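Please read the structure below before turning to the comments.
Missing here: one protein chain of the complex. Every other protein chain is in place.
Order of writing sets the chain letters: A, B and C. Residues in each chain are counted from 1.
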Amino acid sequence: MNLLLATLAAPLATAAIGAIPGPRRPKEAVFLGGLASTFVLALATAGRYLAGETPAAFGGALRVDGLSALVLVLTAFVGLLSGLYSVGYLERNERSGFVSARQRTELLALVPAYLAAMLLVAASNNLGVLWIAVEATTIASVFLVAFQNRDTSLEAAWKFLVLGSVGLAFALLGTVLLFASGQGVLGEEMSALDWTRILAHANALHPFTVKLAVVFLLVGYGTKAGLAPMHTWKPDAYREAPSPAGVLMAVGMMNCSLYALLRVHIVSRAVLGPEFSGRLLLGLGLASVLVATPFILIQWNLKRLLAYSSIEHVGIMAIGFGLGGEAATLGALLHMTYHTFAKPVAFFSAGTLAQLHRSSDFDAIGGGTLSRTPVASGLLLLATLMVTGSPPFGLFWSEMTILRAGFLGPYLAVVAVFLAALVVLFCGFFYQVGRVTLGPDTRSSDHPVLPERLDLALGTTVVAAVLAVVSAFYLPGPLVALVRAAVRVVEGV
Amino acid sequence: MIQDFVILCAAGMLVTVYLMVGQRALVVAIRLYGVQSLLLGAVGIAIGVADHRPHLLVTAALTVVLKAALIPWFLLRVIDRVGIRREIEPFVNVPASLLLCLGLTVVGYRVSLGMAGASQGVPHQVVGVALSMVLMGLFLMVTRRKALTQILALLTIENAVFLVAVGATSGMPLIVELGISFDVILAVLVLGVLVNRIVDRFESMDTSRLSNLRG
Amino acid sequence: MTTNPLPVALFAVAQAVGFLMLAPLLRGLIKKMKAAFQLRQGPRLLQPYSDLAKLLRKEPVRSTTASWVFVAGPRVYFASAVTATTLLPTVFAAAPLEAAGGILLLVGLLALGRFALATAALDTGSPFGGMGASREMTVGALAEPALMLALFTAGLSAGSLNLGELVRHTAERGTSIHPGEILAAAALFIVLLAEAGRVPIDNPATHLELTMIHEAMVLEYSGADLALVEWASGVKELLFMTLLAGLFFPIGVATSLAPQALAISALALLAKVAALALLVVLVESTNAKLRFFRVPELMAVALGLGFLALAMRFF
Partner (left out) sequence: MSATWFPLALVLHATGVALALVLHRRPAACRWAAFLASAAGSAATFALGASVLATGRAVRGVLFENPAAGMTVGYSVDPLSAWFLVTFAVLAAPVAVYSVGYLAHGIPPGRTAFVAVAWNVLLMSVETVFAADGVLGFLVAWELMSLATAALVATDHESRPSRRSAFLYLAMSHLGTGCLVAGFFLLAAGSGSLAFADILGGAVTASPWRGLLFVLFLVGFGVKAGVVPLHVWLPEAHPAAPSNVSALMSGGLINAGLYGLVRVGAGGLGRPDPGWGMGVLLLGSVSAVLGVLYALSENDLKRLLAFSTIENGGIALMAFGAGMIGLSAGRPELGALGFAAGLYHVLNHAAFKGLLFLGAGGVVAATGTRRIEELGGLIHRMPRTAGLFLLGSAAIAGLPLLNGFASEWLVFQSLLRGFFFAERLTRIVLPLGGALLALTSALAAACFVKAFALTFLARPRSRAAAEATESSALLLAPQAFLAAACVALGLFPGPVLRVLAGVAGSLPGIGPQAGFTGGLAGVTIGVPAFDHLSPLVLVPAVALGLGLAAALGLRSARVPRRAPAWGCGGELSAETEYTATAFAKPLVMVFRGIYRPTREVSTVETAPYFASEVRYRSEIGAPFERHVYGPATRAVLAAAGRLRVIQAGSLHAYLAYVLVLGVILLWWLGGLP
């Protein structure tokens, strides 16, 4: 059986089994087993790629090149982490009697389904398939956003879906226009939308139509990535989604939508040269970083804080890709990699705090969590260091790489603004996290906090933290090779 | 001759959007959407017949069945269940809305001048109409408060996209088109489910009340 | 100038002893002249010597809260003043210890004395000590920049900050009537008044708690401790006058070791110091003591003079 198809089928099967009502333990075992095998299969697929093959399926509609392989591996990795944490999360809620059987089924089915859709995004070689896959992720995740079934969950889900659908409609229009730009060149069969084919005929495409298409595609997939000003659904969705789903959205979905943006960028560069989409990405990226700044300063909710951080990071990556050139692209792809390692720590530790305090609002949590839940708070502080790009952690290196490339290039003003925003963001993020974790334990005894235990969820957080720390000093050779391969794909060399 | 017909239908679609902007009864809006979809189907059939592209006929038939019949029926059912028939006062009043939409049409047409084969007419006209429809659909979503209107506007945008697919490219690859149609239906269903849940929970379909999440 | 240690040491000891011997005389002279201005007879000229001798014999009484710092204060003050005298050229155009340093070291040594005495004054637990120390340090802090500017003017025009070098230079050149240097001399004179605790900055004769500065600081001292303080203060005053005379009015300074030249130089120095003493008396007798918070204004005048001196001298 085709390895790539197996990679995609594994989570789909897991989802199907998860949807069937059944006893808890075996279902969880299948769930974790499915996600683990997905990760292993993704690794194997990437390994195939590194060995010189090009895994493909459906007549080239699915095809794995360097960029796909990188995103596949990272996404599957996050999927596994999220799965582990999901089980821990359910267990914890079980303890406090918060979760219904329906919700368990929902989570166990939706997480792998969401993952499957994301893997499909990463494996797609076809703009049509890409669009369908992204739409599928949207539909899978909207239920995760509405998972808690509170008033605010519905509100967030509605906003998420409407904005997402508008974005997808834009992306679809872009896809159609791109197809239209190659009338008579690309042909009419399915493979006409393969970017391998589009790239091969880049010179024959109608430039203006491509421009139009690129604008719609960037805005469309930018909505899914959460680039400003289409970012507005993010804080709501992140706050409402349960933490295991949050991390899938913040890391997996972000990587996948960036993947989509990159595919567009690659096509645009082949047809129009690097400036057109590069500048658009630069603009959207800078807007994202700038928009995130004030909201981090005035934030009132821990998970929304993470959402704005995620807007910031997608902005950073967009800036990196927009700056262009090998160094900046390497920086941005490294940023994606390190972000994939670092963000789960933040989400899981914040999720633990939120679960133990039964809310993620700062007011409800109160200050001084370090004395109540030392492990989770300590990990949150550690994650803050990572996420704010402090050395010696990975994101520092990638940000430095991007900045360095930026100062070498012509966009000095943009880079300077970007740097200034990073400084403010750092301060804001630290201020907010410090507000929660540090200080005297002022919580009154009327609202007792659940005791912190080294359960599966916390264990997953610790493991994620260890991996993130290690990743700063040592990235496995094959992963580095994937990053470099992805750089080659994006840079077209 | 065929070209003129296509352009006529496209213009008709644009008119339906104007009419949607111009009135507030939900049922009429749904019907207008149905008409719009029917016109889209007509475009598909005309081009399919003229250019001998059988798969266009398939998608056109699909469009008619789905969008001119099934979706309006589903939405009318939602209205019946909820019992809300009129849109309340939009954020921008009707005359101003129409004026702004005129502007949006100008924006759309201005861009479409750069399209390939602008001299031949069809792609240019079709893309102009489609872009105008996209912008106006979005405008509808911005100014109208009812969840149902927003779904309709979204569907209008979707129709505009299909108009480009049919009119400017003589049809996307069939399998892609089928996939997309399936996804659109799924999205509409999910939206419908959400609307139901929102109405259950908030006893209103007014999405402007959904503003508790700020900052 | 010789670098052989023995003559240098002898020269230094001789100069220090000379300052120690003459300092009470200067005090006596000023008191006598002041009395004359007020048409009083005043104490006899040599009275300060008797006072010192008596105090040195008397048993000191020390505050019960005082520590060794209280004892060390006057001794360090004394030693710093005595050491400072060896950095100064007097009769001969060289200072005994000019190898040690120049203007900056001299100012540093005086600061050391002030630091020691002010610290010690705070050791008694009496509010007077604190008041005096606080005021002394305030005046000192304000006087120091003016002093430095005045000295810089002299030093920079001579091309050296070493006092021996400086006096040799001015002696060769002769008294300057450059307005810059006159202004510098005026600034230095104001600083002298402040450092010596003279009217209008301080009143050495008062013991009214609201007005005293230096006296408040040493109020708790008695016996030999007080003698050391008084003596060192006298030395300091003499030192300032010698400095002023040497830097700005170098008439008669001996540049050779010929006995005749040395004698003339000595006489000239005595005359210059006497003249400065008379000037001090004039100022003391014709001015009222300033309110403490007006003193900074006077110091600002000195600073301004110093700055103007520098500006006029070099532009």
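Just so it is clear, a contact is a pair of C-beta atoms (placed from the backbone, for glycine too) under 8 Å apart; a residue touches a chain by one contact, two chains touch by 3 or more.
None of these values were measured; they are calculated from a predicted model.
Enquirer: Using the contact definition given at the top, list the shown chains touched by the missing chain.
Expert: A, B, C
Enquirer: Could you tell which one of C:181, C:225 or C:284 touches the chain left off the display?
Expert: Per the contact definition at the top, the residue touching the missing chain is C:225.
Enquirer: Which one, A:139, A:346, A:422 or A:486, makes contact with the chain that was left out?
Expert: In the complete complex, the chain left out is touched by residue A:422.
Enquirer: Please identify which residue in A:4, A:74, A:178 or A:219 touches the non-displayed chain.
Expert: A:219
Enquirer: In the complete assembly, which of B:27, B:57 or B:142 touches the absent chain?
Expert: Only one listed residue reaches the unshown chain, and that is B:142.
Enquirer: With the missing chain put back, which residues of chain B would touch it? List them for me.
Expert: 91, 104, 107-108, 110-111, 113-114, 131, 134-135, 138-139, 141-143, 145, 207-208, 210-215
Enquirer: Under the stated touch rule, tell me which residues of chain A contact the chain that is not displayed.
Expert: 158-159, 162-163, 166-167, 170, 208, 211-212, 215, 219, 223, 229-230, 232-233, 235, 280, 291, 293-295, 297-298, 330-331, 334, 337, 368, 370, 385, 390-392, 396-398, 400-401, 403-404, 406-408, 412, 416, 419-420, 422-424, 426-427, 430-431, 434, 438-440, 473, 475, 479-480, 483
Enquirer: What residue numbers in chain C mark contact with the hidden partner chain?
Expert: Missing-chain contacts on chain C: residues 9, 12-13, 16, 56-65, 67, 69, 71, 74-76, 78-83, 86, 97, 99-105, 107-109, 111-112, 114-115, 118-119, 122-127, 129-131, 133-135, 137-138, 140-149, 152, 155-156, 159-162, 165, 219-220, 223-225, 227-228, 292-293, 296, 303, 306-307, 310-311, 314-315.
Please note the rule applied: only the chains that are shown with their structure count from here on.
Enquirer: Among the chains, which has its CA centre at the largest distance from chain A's?
Expert: C
Enquirer: Just give me the whole-number Å value for how far the CA centre of chain B lies from that of chain C.
Expert: The separation of the two C-alpha centroids amounts to 99 Å.
Enquirer: Just give me the whole-number Å value for how far the CA centre of chain A lies from that of chain B.
Expert: Once rounded, the distance between the two centres reads 31 Å.
Enquirer: I'd like the Å distance between the centres of chain A and chain C, where a centre is the mean of that chain's Cα atoms.
Expert: 78
Enquirer: State the interface residues of chain A toward chain B in the complex, per the touch definition above.
Expert: 126, 128-129, 131-132, 135-136, 138-139, 142, 146, 151-152, 154-159, 161-162, 165-166, 168-170, 172-173, 176-177, 179-181, 183, 188-190, 192-193, 206, 208-209, 211-212, 235-236, 239, 295, 298-300, 304
Enquirer: Spell out the residues on chain B that touch chain A in their complex, using ranges where they run on.
Expert: Interface residues on the chain B side: 111, 114-116, 123, 127, 130, 134, 138, 141, 147, 150, 154, 157-158, 160-161, 164-165, 168-173, 175-176, 179-180, 183, 186-187, 190-191, 194, 197-198, 201-202, 207, 210-213, 215.
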